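Okay, here's the structure, questions in a sec.
Heads up, one of the protein chains got dropped from this complex, but the rest are sitting where they should.
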């Protein structure tokens, strides 16, 4: 059985494991107050072309989302998200458990537009009884989105301008950031993200690390006392240097982006195959998640060799499913998947 | 200026004020541990035809909603609501501030159906990764709804059965309950509500009291230690007997229902006038809130004599607005409003 | 039976009830956006000699405490309180339910000193691992305290200076403020409180109102969006004008202070009687709460005519109890209590 149902099925990229092995018996102070974390943070600041940034390392995505959002909002404020946003549908109400409403906006492609933000904020500021409703204060986006689409620089510039105009923080969830920044059509850089967002993160868990997300904060209001927030929410790893080491390893020599590009290439092979077979997709994703709509009989056969995610039933005989590639996906496995699709679609 | 923008513009019904005056210098123990509260609670149990019920008195609606819901749910559980539900849009995220997500469902008429509940609960119970999503555990409905519509007994029976089948609590917000139970077409009684809901409340604030909501709990799991919840959330009135006294006054001799029926009669006069004038309404409400869609030029003129609520802009020249009647609305004021509508619509 | 177990056993002072009767059928807009609230707020600002203050009206004390504290703190911050503080022991964890730790400090007389604050804040700021502990950000005091003692101006000046030096907000719970400001030995004024505290409140529930607490905020950071906080926590009274009216009535013509002084005079009569009888007290309270330590046999006899609060067992044959007077206490009832004490102590 070959696992295509997500992009975190293996421990980590060999270079990361090698680095862990090499320093295994060194002694380090705890909680991220070590040289490896400092070194990785400095590298991220250089990549983001801004040495005033604040960089923190956390273990996982839900933890990162809830910590960043709780650090940013006053109790009566909420966070705007596409209805498909991870925080809205796939984190067991982690944001609400910190006391904040997720203000969801319908989105067909998983993205939010500047106009949607301006409308939502405008409705609030013009309301006679504004204090009876949740005050929007942050916008949460994912890049790539939960359905694989990506933002262009132009779109993010406009979104950022809308947020600034409306007094909103812009938070970009980069759990799969590598796959987004190496997707065909991408024109964003880490420096752009640092410039346009108040806070974003560089995902490690899904892009070659054992675990870990690197939070990059450009807004000092969010950065204030952020380590208190991490500790309180249970996200402060005792052996924090493991996080610094992993990001240092992934980000030096461009490894993070090379392995992401590998995953995208294999995903696009799948996309091309689907196109040739005239199999429809939920959305035209350029990154490592592909969402074909397949007949149940095809899915039944595929399910004997490959894993994938059930997204939703489309009609009585078809479902939308998700295939993920990753840094670890083998060419031969993708060839086998594509061959199977061709074969079962005859 | 005559106020039609809500149903709580005056202190209270004269009978309530008279009762307060009569016992003003009596001494009572605090926090609802007095004979007046006991007497009112007993009367409510009799009206509900069930002496096993638990009755508590709180001051206001938002407070009641957040206390009931926080008392009912474990941290990862959420409450299903129509998207128009008061808890979803008009309480500044009070539910989320207790840690729980409001799971909203689109509704054209402000009501939820048994089928919607079964679908939502079914999706959760069949999910492979259910623990990544909020677990629905309670259904919140309002009767009358925020847009004036009411549930029939048949509808509530089905909703209650769906909740029982799916292991969900059913909570009915009765902030305007009097207006609902005396609306044309209503076939529900207090005893029905006590039988079909796990918890509901009889609204006082909007139906003749100075303030106060009487919570009626039939499910022992929700009732357990409920006074701790009231105290912790700031809802335990020091001079609790004021609540008991008000409900005792309103509920004896059928006053609560008589004054509600009065409000409905005047609202229906407005509804009939709108119908004759062929003015469209948002929804065909049989209770004390009426939602006409009026031309801006008409609204401008009306606004000089009457207050009303702006609901939403419908098109470039029309808005949907709300007129409320109450126990206190005078026949002559409604006559004036209807005459003005006739006049300005010429 | 005469009730001495607290200071909120009657509906309200006759002048307040008269005022309610007089405007009972007037129409007002809801939620405190009315002229009566504005008028009362303006009067409070004049009494505090500062027209930049922010004044809000809430219904009860626990509600006020939790709303003010939740509005003031970021999630990892806590509030320092004497271990006897109401928020620490008598509000069912209402503060913790908003996510914040109460950092209690042992206090024999119910008060906190400037030195205690400097020590607590200093320990935090010098800690190597400060982010592993709750960050103190607010100091909560009561005046009079929960055991009747009062702060002098000198003490409050020093406490306020310590808070400013340490970057802490100072919050004074004035649930019984009238009794404190009219106690023998008091040299504080409302203007002092507004100058020395970031936020305080003027208690109505225990000093002649039916209900209500007037929050006075001098610190703009706490004041920001405070109405959102009130609404979210369920403290926004629909018929808010009832609050404005009550404070307007109590604060004009000095009524609030006259009725408080009356209560203190009767309490001091009790204190003098106890002194003559050489009955020890928990603390030498100058205000309306008196805490004698009495033999069980005396308490048994007293309990047949008077109510009082059990505070704690002192030894096998004695308990500390509390007697409260109020604006409503009658001279003849205090005479009877003192006579009974004399009689039973023979």
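By written order: A, B and C. Residues from 1 in each chain.
In the analysis below, a residue touches a chain if its C-beta (ideal position, glycine included) is under 8 Å from a C-beta of that chain, and two chains touch if they have at least 3 such contacts.
Computed from a predicted structure; not experimentally measured.
Touch with the chain that is not drawn comes from one residue among A:6, A:113, A:219 or A:345, which is A:6. Of the candidate positions C:2, C:33, C:89 or C:277, contact with the unshown chain belongs to C:89.
Contact with the undisplayed chain is limited, among C:7, C:34 or C:131, to C:131.
The chain not shown here touches subunit A at positions 2-3, 5-6, 8-12, 14, 17, 20-21, 23-30, 59-64, 66-67, 91-94, 97, 205-206, 210-211, 228, 231-239, 242, 307, 328. Across the interface with the omitted chain, subunit B contributes residues 31, 70-71, 74-76, 98-99, 129-132, 135, 225, 227-232, 236.
Seen from subunit C, the chain kept out of the figure touches residues 75-76, 78, 89-93, 96-102, 128, 131-134, 310.
The criterion applied here is as follows: only the chains that are shown with their structure count from here on.
Looking at which positions face the partner, subunit A and subunit C present mostly the same ones, since more than half of the interface numbers are shared. Chain B has its Cα centroid nearest to the centroid of all protein Cα atoms in the structure.
The geometric centre of subunit A is 41 Å away from that of subunit B, both derived from CA atoms. Each of the following residues of subunit B touches two or more other chains: 91-93, 97.
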